[in-house]
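All protein chains of the complex are present and in place, except for one that has been dropped.
Letters A, B, C, D, E, F and G mark the chains as written, and numbering starts fresh at 1 in each.
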């Protein structure tokens, strides 16, 4: 079976920051392809990849990039698929450069920009997008939101317990 | 027939900046509902709206907001649908406040952030998302990308013509 | 006896940065309730909490949040109580995102924004607000200000002593 | 009868931006004193004013300032009253300088910082603070919040009417 | 005769800001080709253009771009020629987005970044680069620098004259 | 003998960053008084200090402050002496807050702003100011500038030596 | 008689923004020389000027510059006189570039940085520096500070009059 979501990044040094998102996609049972694709070092391979992604069954592309961070925008200019961009903090400017380079796309070529280093939200956005088509994935998003509430409940229980101890 | 995309904003003063996106959705033949929903002035109506959107057939929510810009993130925290956020430049800080308030969402609640004031890209991102499900919309995205190229061709023709005149 | 001040935050990971403020409220003998309330993970519980706070005797709400930092503004949109917001530095943008997300509220819904990570000032602002009603708390604020002066005096004495030693 | 809220600013050139707040205080029936007090041009008068404000019956001080914007913080260092700071955009840096100069107060001396140029919220924060003591003012805040909702309702009605016309 | 310098930009709306640079190249007698090439709207044409530029005799490429501003960096990733990037101020962020998107290129793919909107310096940098090979162009750069001094001399003469008049 | 330069700061925690400047003043044989004076914790003592400084023989005041950083500006508003401000990086905003709070003074009350944490330059600026009156200090500034050149010469010698070794 | 203060700037286009400072120097009866000196267009003339300034009787140099703004720092590296830098807002970055370029000087070469476009404060800082030597100038600074207070008094009188009229 082919992947539904592609997670691409310019270098394997970005992988640790993307892992949480990759794990979440796996939790959502979304088949994922992880690949190093660099806008600056492999521009032609990137264009080939982006042009053919939808033909291979890819439905959503998650692209991570730091600094000048051209990967998400360039991929979005070639593919008709929704592209999610994750700004990575790799330079001294702490991701502000990547955030602006990804978010400030010109009218015509949209990139769904996430918070700096936030691969988890990229995965969740991919799940929400796939949920437009798949009832199964939609329900998993609903369940995930419920679990967020449970986490907060547990924090409050722990807080109360600690207070009583004092 | 019900709307597929909801375009919401905190005040009708944001409408002029959102119009280009609304027009694009209409060009893409995507049925759209435009509504004033304010995170700060109508928090409970906002939650009601966001909670029920998918039950009414809405597939994607576009939320525009300026300044502290809580609308997109709050809507995303209630709905399981994909939410696209458009930072609007309404304060002296020229949209940088809205951009950070929308983009820097915590892990768990994703918002697809667009460029400041860029409602066109919000519409195009909605179209790409719907294209995951609808072949018709997918093909319209492909056609739109082709038209972008034609525009550039025409600019180059005009440029050459002007040069010859000199 | 019920609490007069509520200190809320989106996650217990913010607790260490809020502790100094919680301790100061205790020094001022102000009964405080500490609770995890998340705008993004528990939006409905947040609204319920904010809507009912004043009915339980709460007079001031201190809300801490990082990143997109919607909690203080959302709470302020539901409650008629004064809300004090503390931007927490949790992202790579070092609290600048939270500062703008909390401070740049639209006209109609005020949040009393403090410095990044400065829970102490949130507590002192709560004390000043309560001092409007309570002469006891007002006098404690006056005493606290005197103690600040004594601290500076002691620093100068220490400085002189060190100088003589040389 | 003496004023309950003092609205001070460094120069009468800030008055137009503060007028909306002054009008709101008047709508809330809060007796207000407006005065030019400059941290930099009249430091001693400022200290005298701040030191004596509470003796004259002032309960809340609203201080507006642009650029280096020392007025709110300096007043807060002398008075035990709650001080609300309004950053004014008067320099080429568009209020970012004033926002940081007012918000980033050191632990010990709190200032309730509002959005850039947002005198309306300063007035509403003053009303919320006074509402801690006065049931009448508290109810006015509740009414004001209801009116915000009505405004949004009216915008939606207008939107629908315009749509039908087309 | 073929062009030695290519001046490319994503849209003809950038042309007015690039004109001063184009005129300067003409003053330096450097044969120039002006062309609309868009990273986002014509990614494949851009790659083709960049890949073949040096084969047509182009020695330096000047690329102007605003917002996410990917053009200079993408061209630099395909061509082995020196690429000069001019950040254009087209968004509400006043060129800061374009400056970071162009300057913060990753190690491996250099772009010579100029000041925001400063097409004149792009032309002068191209002239200096060509001066490495051509003694004629080198001498023109030397002459240009002399003229800058004469301009300052003339300003001082005018200043003195105005002073005497008083 | 009385001090010629006063070095003041809001807390003795700023002392380590100011030490290099204090040492340089001592190297220049300039009698210096170091004192903790806080704009926010001891506003009246600060005014007294600033008002009387010139009567005690002080000629230049160096004031260090972080965050909202009101000390240099407030002192300058009371004294007719030249005031040099040193922004200290104590908050998460890394001194950008202090830099703007000190530099952006309104017309009428000048503060000579130095680089963030740069107490050395504050001392050297004090020496240059005193050099306007004292030929001895003026000559020491000249000597200091010569020593800067020697340092660079030595670096180049070391560089050459290291190269030969290879 | 020779000038005591030199006011230099890179282009006569900066003159309108410097005029207020030049006028203030004249009000203070300080003999002033105004000259166009460009760090970038006339580097050698700049060095000659800076090197000889003190020999001609100049005591203080005020240098205005925009953008990369090298003039104040370069002059300070050559002269032993106190140099006051005025960042001018000439680029799209609104003076933030010039402010950082002037303020962030390395240890060893101080520049007294003023607020963006604030030539008035440069003049007043020059007066304060000269007041270290001249009792006459010192007294003028004291008088000027008194006039600032009178201005505020007059604003308050006007405010009261307007209020009565209503």
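Here, contacts are C-beta pairs under 8 Å (C-beta built on N, C-alpha and C of every residue); 3 or more make two chains touch, one makes a residue touch a chain.
Note that the structure is a prediction, hence the values are computed from the model and not measured.
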Interface partners of the hidden chain - shown chains only, full complex considered: A, E, F, G
Hidden-chain contact residue, picked from the options G:63, G:78 or G:114: G:78
Which of G:3, G:64 or G:93 contacts the chain that the document leaves out: G:93
Which of E:22, E:84 or E:155 contacts the chain that the document leaves out: E:84
Touch residues of chain G, complete complex, unshown partner: 10, 39-41, 43-44, 47, 66-70, 73-74, 76-78, 91, 93, 96-98, 100-106, 108-109
In chain A, positions touching the absent partner: 11-12, 34-38, 40-42, 45, 67-68, 91-94
Residues belonging to chain F that touch the chain removed from view: 89, 94-96, 115-117, 148-149, 151-152, 155-156, 158-159, 163
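Going forward, only the chains that are shown with their structure count from here on.
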Chain labels contacting chain C and also chain E: A, B
Option reproducing the contacts of B-E, where over half of them reappear, out of C-D, A-E or C-F: C-F
Mean-CA-position distance for chain F and chain A (Å): 48
Chain centre separation in whole Å, for chain G relative to chain E (CA means): 34
Sequence positions of chain F contacting 2 or more other chains: 40-41, 67-68, 77, 91, 93, 103-106, 108-109
Every chain pair in contact, whichever chains are involved: A-B, A-C, A-E, B-C, B-D, B-E, C-D, C-F, D-F, D-G, E-G, F-G
